[in-house]
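For reference, the structure is listed below as structure tokens.
Now for subunit A:
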Amino acid sequence: MNILHMLFEILIFPGFAFVLFTALFFHWLDRKLIARFQGRIGPPWYQPVADLIKLFSKEDILPVGTNEVFATLLPLVSFAFVMTASFYLPFAVPTTQSFEGDIIVVIFLLSMPSLLYFLAGWITSGVYSILGGNRSLLQYFSYEVLFLLAISGTVITSGSWSLAGIRSAQLTSGSYFLPQLLGFFLTVSGLIGKLKRDPYDIPKAKSEMVAGPLTEFSGKKLGLWQLTNQLQTVVGLSFLVHTYFGGYWQMGTVGGFFTFYLLLILLQCLLSAISAIYARFRIDQLIRLNWYALIPLALIHNLFLVLK
Partner candidate 1 sequence: MTRIVVPIGPQHPLLKEPISFLISLDGERVVNSSLRLGYVHRGIEKLAQQRTYVQNVYLIERICGICSHIHTTTYCQAIETLLGLDVPRRGLYIRTLLCELERIHSHLLWLGVLAKNIGLDTIFMYSWRDREIVLKMMEEISGGRVSHAVNIIGGVRIDLDADRLTMLESGLNDLNGRVEELIGTIERDRSFAARTRGIGKLTLEDVKSFCVVGPVARASGLDIDLRRDAPYAAYHELEIEVPVMNEGDVWARSMIRMREILQASRLAKQIIRTLPKGPVSTTAPRKVPPGEVVSRAEAPRGEVFYYLRSNGSQQPERLKIRTPTLTNLITLPEQLKDVQMADVSAVIAGVDLCIACADR
Partner candidate 2 sequence: MKMENILKKLIDALGLDSPTTMLGIPTEEHVLQILPTQLLSVVAKLGEYGVWHLSTITCLQDERFILLYHFWCFGNLTLRIELEPDDLRVPSICPLIPGAEYYEREVQEMYGIEFQGLPNPQPLLLPDNWKGGYPMRKDEHSNSSAAGEDRSKKLKGGLS
């Protein structure tokens, strides 16, 4: 019975199936919101599922000169990384045991897909893939640093390297969202880079890079890449909720679950609005913005938190 219960938790709720469903739902929400911001109608609710089914049933083509083993492994592995990360970020009910330092593990698991994304560009032989891969690596060194620095603000204040510790610290002190508003927005900026959403979609800028590293992928592999990205969005957002809105925890199991979901939706609205408002950055503009403005800002912010 206990094993069945665990299996249910891992595979269905709040595990695998539920996370996947959430990812697809948020992908739809994102598209719908952007469409509404742009004065369009937007897709029906089942569109992400339909897209996925379509991609998975399409013929899988790889150009000559591509390492087939890697091309198959990369999307699978990056999907696995993000999926694993999702188990550390419980949706309402803590399933996995939180341990000291698990926040590092989650950050690692969330940044791996970006590296694999770069590799995906590198193993295929197309010009766009290689250029897009280079760009994604360049971008990686700016937003990743920012993300780490900004998120460590919460670690400093709570004095704990575990997600559970950060959460419970917020139970007594209230959510970090308001006191660390600056840190929150810096983290969001880093997260947008991680997710390669507009305006940070430089590696896959359609107007010059076609689809960046994923140009040569098709069929199931492309579907898996897209699913990874959608999962990454949800996992990244719930990471934000855990670190900056930890106070939701006191709402109890059911109330907490709904508050959590509501917060996720609100954050998704924020991301969609940012996507709709800004033009794509140029890679040099992005790096300048990150290294000259945002990263120093995050450092000062952290210094301030330490001294306080």
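Quick note on the criterion: contacts are C-beta pairs under 8 Å (C-beta built on N, C-alpha and C of every residue); 3 or more make two chains touch, one makes a residue touch a chain; residues count from 1.
Selection criteria: all candidates are chains of the complex that A comes from, given by their letters.
Everything numeric in this text was worked out from a predicted model, so none of it was measured.
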Selected partner (touches subunit A in the complex), from 1 or 2: 1
Touching residues (chain side subunit A, partner candidate 1) in the complex: 34, 37-40, 127-128, 130-131, 135, 198-199, 201-202, 205-208, 210, 276-285
